[in-house]
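Omission of a single protein chain aside, the complex is shown with its protein chains in their original locations.
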Amino acid sequence: MDHISQVLWQFLIKWLTNFSLYPPEASKIAPQMDALYFFMVLISLIGLTIVILLVTGFSILYSKKRHPVAVQIEGSTLLEATWTIIPLGLFLIMFVWGSFIYFRVYTPPANAMNIYVVGKQWMWKAEHPGGQHEINALHIPTGRPIQLTIISQDVFHSFSIPAFRVKREAIPGRYTSVWFEATKTGTYHLFCTQYCGTNHSAMIGDIVVLTPDDYKKWLDGSTSGASLAQNGERLFASLSCAACHNGRPDSRGPSLAGVYGSKLTLTSGQSILADEAYLRQAILNPSEHVTQGYSPIMPTYQGQISEDGVISLVEYIKNLNSNDRVEQTLNTTTLLPEGEGKAAAVGTSAGQTSPKQGMVKQ
Amino acid sequence: MAKDMQMNAHQEHENEQDDDRAALEEHRHVVPPRIYLIVGTTLLIFTALTVWASYLELGVFNPIIALFIACVKATIVVLFFMHVKYSTKLTKLTVGAGLFTFLTLIGMTLADYFTRAWGRW
Amino acid sequence: MGQQVDATGFAMWLFLLTEIMFFGGLFTAYLIYRNWYYPAFVAGSHQLDIIWGTANTAVLITSSFTMAMGVWCAETRRKGGLLLCLCLTLFLGLVFLGIKSIEYGEKIEKHHVPGFHYSLKSFTDPESDPQIYKMYHDKPLPLDMARHTEMYFGLYFAMTGMHALHMIIGCAILVYMVFRAQAGAYTTGHVTFVENFGLYWHFVDIIWIFLFPLLYLISRHG
Partner (left out) sequence: MSTTIVSLPDQSTARIPKVNFISKEHGLLSWLLTGDHKRIAMLYLASITVFFAIGGALAGLIRLELLTPQSDLMATDTYNKVFTMHGVIMVFLFLVPSVPATLGNFLIPLMIGAKDLALPKINLLSWYLYVAGGIMVLYTMAAGGVDTGWTFTTPLSTHYLNTNVLSTGIAVFIAGFSSIFTGLNFIVTIHKMRAPGMTWFRLPLFVWSHYAASILMVLGTPVLAIALVLVMLERVMGIGVFDAAKGGDPILFQHLFWFYSHPAVYIMILPGMGVISEVISTFSRKRVFGYTAVAFSSVAIAVFGFFVWEHHMFIMGVSTYSTLVFSLLTMLVAVPSAIKIFNWSFTLYKGSITFETPMLYAFGFIGLFTIGGLTGVFLGTTGTDIHLTETYFIVAHFHFVMVGGMLMAFLSGIHFWWPKMTGRMYPEKISQLAALITFIGFNFTFFPQFILGTLGMPRRYAAYPPEFQVLNVFSTAGATILGVGYLLPILYLTWSLRYGEIAGNNPWQATGLEWQVQSPPLTENFAEIPIVDHDAYDYDWLEKKHEHEREVTSV
């Protein structure tokens, strides 16, 4: 008896100290989403109360004891129209309100800081533009929109931060993105919410929200040398990309300076925005993404660059504003002995190791 | 509707007597072989036509023509070989429902694929 | 109303609806990937033999015709005619399957079966395949696009394989029907079974009517 009561006591303490109805609101979007959420809870409660009142009320008023003979009623068009139109109206309000929030969550602002996230069985790897890498953790500053560009190396995962009310699936072979602006410092849960195999429930981590100053300190403290763009530059050179993409008038490939964010016309006549997803596709499946005026001669790098390598290249191309340094690397690679630059581009085995070496060096 | 009911009642009795049932089946519309022959020949001609059309350089119209001819052929088969032209409204409705759901599956799935790039140019 | 469609006929139509939806999934996949990887689909399609394909279409349409005639024979109680029609239908069905297996054999020889030592040679280097090069003068596909021909053949085998499976089931039922018809089962006024089988057979024909242009006739002009 004594034992049981102790257990119960602990249980109660736990209950009282930990109880909450919703997670902390730590991002700009969270209060907006909660507003909609509580609006819907309110409507649901009203609806539920009406149904319960109707059912219990009628049950009491018209129980057989009180009301021995039923009165047959066919129905009432007016009443039925009421409970068709009112719910429909409310649902439509929720639809419009919800769609606004949905579009906001999945449309990152232009000035957002981009962090790359790679999901794989069973860990999250975050890559900051400065080259800082984190496993199962993400450090971010408050007061600044942050865009996550997410991809999976194997199966579907889902990057979920309940405290920010955001979530996005990590899809194999494609970038997806989500953005948020943290408002409160602290450590929050990071979950993988899409079932991804044996250790799905271990694919969790911490979102650490720091003040901008602390964030800067953290960045400095965990820098590992080369930034993503620098890494990308190295990869760009070792894969001999500059042999064609050098901005010279006679070059075989289009100049990549300033290409990010511009609108391209492809040979198929389709016009497309050169965003991260496009750049990734153009590296891995170049023949489907040939800019008008060029011929489909670029080899595919599928299976030769790791996702991290692609991310570095994308980040490099994003930040490429002029071709001056490309020219430089071009000159240096031509100075290099023949084999080294090519090796990465041709043989699969050689190609797979080379970008990784590039990563290790940083 | 009432007629339908009577028929059903009628049919129940049929179960008991085989010959009656056979007699009932006699009432069905028998499509004369002449029509089958015309339909079969038309289908073969259309096959030749679609092969010939595929060798022409028509750009975007190549698949459109190929699919159009296929639809015409399929419609002919459904109407005549499968007797839908001579069938009840119920059968026609069934065919229509199948087609509708089929198009829903394809159309609404493709709606996702074709609008993925929207808002990104 | 005029006609009385009996319960089994209606049931057969409902079953055909499920078949439409079954193939619907495959058609959806086909349309998406054809749209994405058009050059690969063109190159893959050029690998199919149009003579065999056209011949098979003709064979299947003729078998549909003989089947329709079979239904007519049953309706008009012509036992000999019914037997002849069923045997012809069965024969044409087997011819179709025979031709299909020849085509499959070619694909196996050329290593165009996805997942089993799939070879890209015909697409990255079309001149290595002189027979087909002669006809279409295909430009070599870049490696990344050439890889997607595997998707084309994946769909080719899934779609024609499902269709062939339906043909095999149909042929098996035809064999059964030939024996029953010989015993005079369908020519005493009980034509429902023949009619319903006819519906099935024509449906399989319709599927092929769509598969043929979708798989064989993508941009045949050189």
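Lettered A, B and C in written order, each chain numbered from 1.
Rule of thumb we're sticking to: contacts are C-beta pairs under 8 Å (C-beta built on N, C-alpha and C of every residue); 3 or more make two chains touch, one makes a residue touch a chain.
Computed from a predicted structure; not experimentally measured.
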**Asked** Which chains here would be touched by the one that got left out?
**Response** A, B, C
**Message:** Touching the hidden chain in the complete assembly: which of C:A43, C:I99 or C:L155 does that?
**Reply:** C:L155
**Request:** Spell out the interface residues on subunit C facing the chain that's missing from view.
**Result:** 6-8, 10-11, 14-15, 17-19, 21-26, 28-29, 32-33, 36-37, 113-116, 147-148, 150-151, 153-155, 157-158, 162
**Fill in**
Where subunit B meets the left-out chain, the residues are 1-2, 5-6, 8-9, 11-12, 90, 97-98, 101, 104-105, 108-109, 111-116, 118-119
**Fill in**
Where subunit A meets the chain that is not shown, the residues are 11, 14-15, 18-23, 33, 36-37, 40, 43-44, 47-48, 51-52, 54-55, 58-59, 62-65, 67-76, 79-80, 83-84, 87-88, 91-92, 94-95, 97-103, 105-107, 121, 154-156, 158, 160, 162-163, 165-169, 171-174, 176, 189, 191-202, 204, 285, 302
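Here, only the chains that are shown with their structure count from here on.
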**Item:** Centroid distance [mean C-alpha coordinates] between subunit B and subunit A, Å
**Value:** 46
**Message:** Where in subunit A do residues touch at least two different other chains?
**Reply:** none
**Item:** Residue numbers of subunit B (touch at least two other chains)
**Value:** none
**Message:** Under the stated contact criterion, what part of subunit A meets subunit C in this complex?
**Reply:** 284-288, 296-300, 302
**Message:** List the residues on subunit C that touch subunit B in their complex, please.
**Reply:** 1-6, 9-10, 13-14, 16-17, 20-21, 24-25, 27-28, 31-32, 35, 50, 54, 57-58, 61-62, 64-65, 67-69, 72, 75-76, 188-192, 195, 198-199, 202-203, 205-206, 209-210, 212-214, 217-221
**Prompt:** For the complex, which residues does subunit C have touching subunit A?
**Reply:** 36-37, 39, 141-145, 147
